[in-house]
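Heads up, one of the protein chains got dropped from this complex, but the rest are sitting where they should.
The block that comes next holds chain A.
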Amino acid sequence: MAIELLMPALSPTMTEGTLARWVKAEGEKVAIGDVLAEIETDKATMEVEAIEDGVLGRILVPEGTHEIAVNTPIAIMVSEGEAVPEAGAVKPKNSAPPAPVAQPATAPQGSAPASAPAATPVAPVGQPATGKRIVASPLAKRVASQKGLDLSRIKGTGPNGRIVRRDVDNAAAQSTAAPATAAAEAPASTSRTVPHSSMRKVIARRLSEAKSTIPHFYVSADVELDALLALRSQLNAASPDEGPDAFKLSVNDMLVKASAIALKRVPNVNASFTDQAMILHDNVDISIAVSIPDGLITPIVKHVDQKSLKQISQETKDLVKRARAGKLKPEEFQGGTFSISNMGMFGVRDFSAIINPPQAAILAIAAGKKQPVVKGNELAIATVMTVTLSVDHRVVDGAVAAEWLSAFRSVVESPLTLVL
C-alpha cells in the first residue's frame, strides 16, 4: 500500500528543515532501516530511515529544498510492483522516525528532568502540522532567504494575502531603517548583508532569552594547573603509540571530569529552574561549547562522573569531529545539565559565559599561564588559570557557587581524584 512520507520532526523544537540529500533514488528498493534521506535542521544533519520494506515511489521534495515544514509530504513509498499514485491521493502516514537511537533526549523544558528522557514527551512525529502554511511567491521566498528575513513575520499584500516581492522589500527596508545609528557609523558602501543561517537565528534567540530572563551572577577563581599538567603527561606517556587503545588526554578532558566531580560534590549546581520547582539532576551530562564555521554547538558528554578520562577524551573527540561536520543527532547536543566553555587556547585572561538554559550554570575557562604566586611566604612560579562560573541565581545562591568553585579547584589542584 502506498504511503506518504512526511517531513519528520527530528527534535521537539523543529518546525522546519532542509532536505539535504536523497540517499535513495526514485524507484529504488529499500529495506527497513535503510537511510532514505538526510535532513538538515538548525544544528545538525539527520538521517531518515525506512520503517518498512518497499520502493521509494516518488520524491515530492527535491534535495536542496529549504524550509520544509514538519509533516509536509516529502515522498511516496509503495510496495514492490505497485503503481505510484499521485501525490495527495495517498493517506498521509508517519514518515520514518529518525534512527532508532534518536529518541530525542529533550532538554528538560519545564518538568521532566533530562535524566529521564523516556519520560519526556517527544513531539510525536506525524502529528498535524502546527505551523501555518506560508503563501509566498518563489521570488519572495528567495529574496527573503537572501536577506535573512523570516517570511512568517511578513504580511502578504498579493492576491489572497500571498507574500510577494514588494512585501519582502518593504520588510527589508523597515528592518534596515531601524538601526540607523549603526548604519551611520560605517559608510553604507563598505557594509555587507549576510543572511542569518538557521543556526545563527537559534543562537540569537536562545542567548537573548537566556541573558534577558536568567538573573546571572559570576564567581571567579584562580586555579593552579601544574599538578594536573604533570598528571596529564604521565597518563599520556602510558598510552600505546598507536592502535585503538591509544589516547591523548587534553587539559579540557581533565577539566570536564573535574567539573563532574565538583558537581557530584555540590549537586545543587547540577540543576534547572522551573516556575514550579527546582529540578535536581542525577545525571552529570556536560555540554561542551564547540565553535564551528557558522556558529557554535554544544555536544554533550553524558554520565561524565561515571566515565574514565580516556572514555571522556575519545567521546569528546568524536563528538567535536561530528559537530564540525554537522552530523550530530539532536540528542547529542540537546539537553545536558552543565556547560563548559574553554577559550584557553585563545590565550584569554578571563571571560564570563551566558548560561545555556535550562541549565543553571556554565564554567568559562581561560588560558593557563605561568605567573608568580605566593606560597607560604615565598614567591614561586605556577601555571594559573582563571575560571568563572556563571550561575542562575534563581537556582544557585552565591555561597553554593563559591562552594562549587572551591570543590573544582581542589580537584584540579589535587588531580589524583580524576583517575580514581
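Going forward, a residue touches a chain if its C-beta (ideal position, glycine included) is under 8 Å from a C-beta of that chain, and two chains touch if they have at least 3 such contacts; residues count from 1.
The criterion applied here is as follows: contacts and distances are computed from a predicted model.
Student: Pick from "Peptide/nickel transport system substrate-binding protein", "Amino acid ABC transporter permease", "Dihydrolipoyl dehydrogenase" or "Porin domain-containing protein" the UniProt protein name of the chain that isn't shown here.
Tutor: In UniProt, the chain that is not shown appears as "Dihydrolipoyl dehydrogenase".
Student: Out of A:3, A:164 or A:199, point to the residue that touches the absent chain in the complete complex.
Tutor: Among A:3, A:164 or A:199, only A:164 touches the chain that is not shown.
Student: Touching the left-out chain: which of A:142, A:216 or A:265?
Tutor: Checking the options A:142, A:216 or A:265, the one contacting the hidden chain is A:142.
Student: So that we can see where the missing chain sits, which residues of chain A does it touch?
Tutor: Contact residues on chain A toward the absent chain are 137-140, 142-143, 146, 157-159, 164-165.
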